[in-house]
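A short worksheet on the structure shown next.
Apart from one protein chain that is not included, each protein chain of the complex appears where it belongs.
Up next, chain A:
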Amino acid sequence: MKVLVPVKRVVDYNVKVRVKADGSGVETANVKMSMNPFDEIAVEEAVRLKEKGVAEEIVAVSCGPNAAQEQLRTALAMGADRGILVEHDGVLEPLAVAKLLKAIVGREGPALVILGKQAIDDDMSATGQMLAALLGWGQGTFASRVEKEGDAIRVTREVDGGLETVSVKLPAIVTADLRLNEPRYASLPNIMKARKKPIETVKPADLGVDVTPRLSVLKVEEPAKRQAGKKVGSVQELVEKLRNEAKVI
């Protein structure tokens, strides 16, 4: 089967983002950008499915600026076979991304799409579920284990209170949680090989998708800052303070 893996270019998880002085957004100029960490997990899972002989081809897709080619190259270096960039410079909300991905799915015909559970910039945790809805496919979200079983996929999901297992008919959508796997680092030879793998570029208009945002950002502000408190010298002092000063125990 063919597996499609959408990967998003986001501010690296180690960067402490700053809110712009004019409150219009966060500072993204000159900050390190990376593949969304959950998408690395999604790519890794697809590569493992290929190594097990379950998947035949892996196509990585990114919707975003031209620079998102870098993230596609990372996916190719990890083991994806080819990339598709849906090039667009403005804001892309999950609904718009899901519509673009639906169009790509229509062209590519994958049996499985593995997304990240959440993009660490918008923290929406929505695109996979929205794509499943638009395609009329089943969904296995927040996956910590994925196994193909005949014409279905068995997904163990991280839910409140523990784990839940569902069986989803193929074609299906899976979103990757942190514990699905530990993504590999691309080796140097694989990084070199990835340079020769093809990346196709299309525009939202080529796919006939209207990506106009539904949300307008009125302002972006920093949350109230917490002040560092005091150091206590002993456990006795800590308990005394919690009892008599903070009055929380």
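Definition applied: contacts are C-beta pairs under 8 Å (C-beta built on N, C-alpha and C of every residue); 3 or more make two chains touch, one makes a residue touch a chain; residues count from 1.
By definition in this document, contacts and distances are computed from a predicted model.
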Listed names "NADH-quinone oxidoreductase subunit", "Electron transfer flavoprotein subunit alpha", "Phosphoribosylformylglycinamidine synthase subunit PurS" or "Cytochrome c oxidase subunit 3", matching UniProt entry of the absent chain: "Electron transfer flavoprotein subunit alpha"
Touch residues of chain A, complete complex, unshown partner: 11, 13, 16-17, 19, 26, 38, 93-95, 98, 117-118, 120-134, 136-142, 144, 154, 157-169, 172, 177-179, 213-223, 226, 228-232, 234-236, 238-239, 241-242, 246, 248-249
